[in-house]
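Following: one structure in structure tokens, then a few remarks.
With one protein chain removed, the remaining protein chains of the complex are shown where they sit.
Moving on to chain A:
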Amino acid sequence: AAAGLCPWRALLVRRGGALRLLCGSVRGLAAGPETHFGFQTVTEAERREKIYQVFESVAKKYDVMNDSMTLGIHRVWKDILVHKMNPSPGTVLLDVAGGTGDIAFRFINYVRSVRERQLQQKLKRHQNLSWQEISESYREDKFKSLGDSQVVVCDINKEMLKVGKQKAQHLGYSEGLSWVLGNAEELPFDDDKFDVYTIAFGIRNVTRIDLALEEAYRVLKPGGRFLCLEFSHVSNPLLSRLYDLYSFQVIPVLGEVIAGDWKSYQYLVESIRRFPPQEELKAMIEDAGFLKVDYQNLNLGIVAIHSGFKL
């Protein structure tokens, strides 16, 4: 429809989807509401398709690229998120856009170590038990190394889930872990199901953030916690310039050299700039019904953790 309105533009067709060039704000009505894909303006449907293709393309090199781009610092950010969560055995976590499993694995490790400490303390206290009773308690606890904790990893992209499952198998994670294909804007879960909802470096890629936040509210139990780890805005002017320089000059080059994919990483740095800053995101989380919403800047705002509660 837009092509008819702008006949002097060429239509670039790529992979079946039509990439339409827009003339200012004049667009065909059938095209749907406008949104952004990096610095381009596209329809919501186009954006979803393009983002799906980006992650399909980067899935295999996702972890390598994360390490290269952030010089391994993303691992620290994710550790901080799980520490902030401070899960105890019995916590049920939903990790949305969890793709390759980084948060899920950290959650499992954390809960396991908490569990081990609990068991040790329990044994210390039961000094007067007979050997029979001690060995029984060992047996019973052995099968519950996670103590009823569970993590459900939900992602919209099959390739990312595939990589995550392979990683889990390779690293030996199986208990208490499940993988679900699903859309953050419309989660395939019932209401009031989870203790914690996390979304790490995923909410930026959601087309309707408001819907995702509403869904998060819905599936959390009362008292449940929402945690979001995402790239945010740097207010310090010097750091901001250095960060921009690094993002726009170096990251797409890394993408080309390591993953053979310039465009996906160009999208990545553009999408970071397009994402709402800390206060705006906080307001959106509050709009969804969460209370005691707060955020914590990491690395002067390069990354922020937003937290809210369903009370």
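Please note the rule applied: a residue touches a chain if its C-beta (ideal position, glycine included) is under 8 Å from a C-beta of that chain, and two chains touch if they have at least 3 such contacts; residues count from 1.
In the analysis below, contacts and distances are computed from a predicted model.
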Open item on the list: Name the omitted chain as UniProt records it, choosing among "WDR5-like beta-propeller domain-containing protein", "Nuclear pore complex protein Nup85", "HORMA domain-containing protein" or "4-hydroxy-3-methoxy-5-polyprenylbenzoate decarboxylase".
Closed with: "4-hydroxy-3-methoxy-5-polyprenylbenzoate decarboxylase"
Task: Chain not shown: contacting residue from A:202, A:224, A:252 or A:301 - done: A:252
Task: Interface with the unshown chain - residue positions in chain A - done: 8-10, 12, 19, 21-24, 39-41, 241, 244-245, 247-250, 252-254, 256-258, 260, 262-263, 273
